[in-house]
Structures are given as C-alpha cells and as structure tokens.
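A single protein chain has been omitted from the complex, and every remaining protein chain is retained in its original position.
As written, the chains take the letters A and B, and residue 1 is the first residue of each chain.
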Amino acid sequence: MIHTVNKSPFERNSLDSCLRLSIKGSPILLLEDGVLAATKGTSVSEKVAAAQSDHPIFVLGPDLQARGLAEGDIAEGITVVDYGGFVDLVVEHGTVQSWL
Amino acid sequence: MKFGILVNEGPFTHQASDSAYHFVSAAIEKGHQVMRVFFYYDGVNNANKLSAPQADDRDLVKLWGKLATQHNVDLVVCIAAALRRGIVEENLADGFRISGLGQLTEVGIAADRLVVFGD
Partner (left out) sequence: MSDEIEFNTAGVTKKFMYVNRKAPYGTIYALEVLEAVLISAAFEQHACIVFVDDGVYQIKKGQDTDAVNMKNFSKTYGIIAMEKEDADEDDDIDMVWRIIVEQESMEARGLRADDFVIDVEVIPSDKLAVIMSEQEIVISG
C-alpha cells in the first residue's frame, strides 16, 4: 500500500492521520499542498524526520516548483518525483490510500 | 497495468482534477491502460461544456475530452451527483458520458489500481 497526502500539515490533520494509520515500511507521497510538509526547518520538520525512519517519503516535484520551492528547500532523505514517478510508485506498491 | 481513477472535485476550486489529469497522462505515456475516470461529487463539473475559462487558463473540460478521444479513456460522470449539480446530456462535454455509481465499483473490480483524487 502507498499513502498520498495532499493537505498542508499546518492546516489539516491528514498527515497525522496518515502516520497513525499506515504500517511500517509503506511509502508516503506528498502532493498538492501536502508538499509543504517536505520543507526544511518548519514546526513539523521533526515529525516528518521521525516518520522517515518508518516510511520512505516522496514529494511531487511539479507541486514544489509551483509553490516556489526548490530541491534545496526539501529535508534530507525525501525523494522528489515527477508524475511518471508517482505512477511508478503506485504500480510498485499496490493499493493507494489518499488522505484528503 | 490497468488503472481506474476517481476525481472528486471540479476544475476551479481544487487541484484534484489537474493532479488526476497529469497522473493519467503520465500513466498512458508509460504504456499503462487507464480504463475509466469516474467523476463524482463536484468532480462532475469537469464535464460541463458551458464552462468557459479565461484565455490564459487551462481548459480541463476540453483537455479531459481530448485525452478520452486520443487514448480511448472512458470518462464517466455519476448521474446522481450530476443531476444535483445540473450536469445533463444537454451540457455534457465531448468525451464524457453519464452513468450510474455502479461504474465506479465496476472499475474498482476490473482495474489493478484505483487512485482517488479529491479534497
């Protein structure tokens, strides 16, 4: 299973719910406003860093760029993918749960 | 691999339909089959041919329709959600068809993956 989160962690609890209800090892893809969780030096950075020990975390590049964020703004260990990479993740990891 | 897609939002309030469109395009480019895109909730507004975005904006209604024609993607608008929102045959954009919610369950069963885009 792969989880996607499209909400800002500063505004909604989608990321929290995702972390509570995902088993260890399942990847998480951040997209749309969800990409804000991937940025360095924020009030949620620690939470995201802790989550990385249980989940590989991916972030959608086009959504970062649209929001004025570059790869250099992204926390270490988070992988940037494009839409093709998103498709590959879904192919590889099976069922998708979208935390809306 | 066979994909089914669920789009829960219209083209002008949320990014969901844009994300779904880019996902579907990328999947097709990689040689996957997108069996059906099912439009539910405000997603039915993606099929409103009376929608007229400004010239410098993308026109998702037309983009979806073009994708359907070029790549044989079945675009289904949920009838119950559509009627609530005034989407009927008369204003249904090219490439879309109106059908029942059973078509969502059906593609869920038939496809290898169902991906939900919403808000």
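Quick note on the criterion: contacts are C-beta pairs under 8 Å (C-beta built on N, C-alpha and C of every residue); 3 or more make two chains touch, one makes a residue touch a chain.
Only a predicted model underlies this, so the values are computations on that prediction, with no experimental measurement involved.
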Contact residue for the chain not shown (choose from B:F3, B:Y21, B:Y41 or B:W64): B:Y41
Missing-chain contacts mapped onto subunit B: 6, 8, 35-36, 40-41, 74, 80-81, 89, 97-102, 104-110, 114, 116, 118
Positions on subunit A where the hidden chain makes contact: 1, 13, 17, 20-23, 26, 95-100
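Quick note on the criterion: only the chains that are shown with their structure count from here on.
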Averaged-CA centre spacing for the pair subunit B and subunit A, given as whole angstrom: 24
In the complex, subunit A residues that touch subunit B: 6, 31-33, 62, 82-84, 86-88, 90-91, 94-96, 98, 100
Footprint of subunit A on subunit B - complex, ascending: 1, 3, 8, 15-16, 19, 22-23, 25-27, 29-30, 32, 113-119
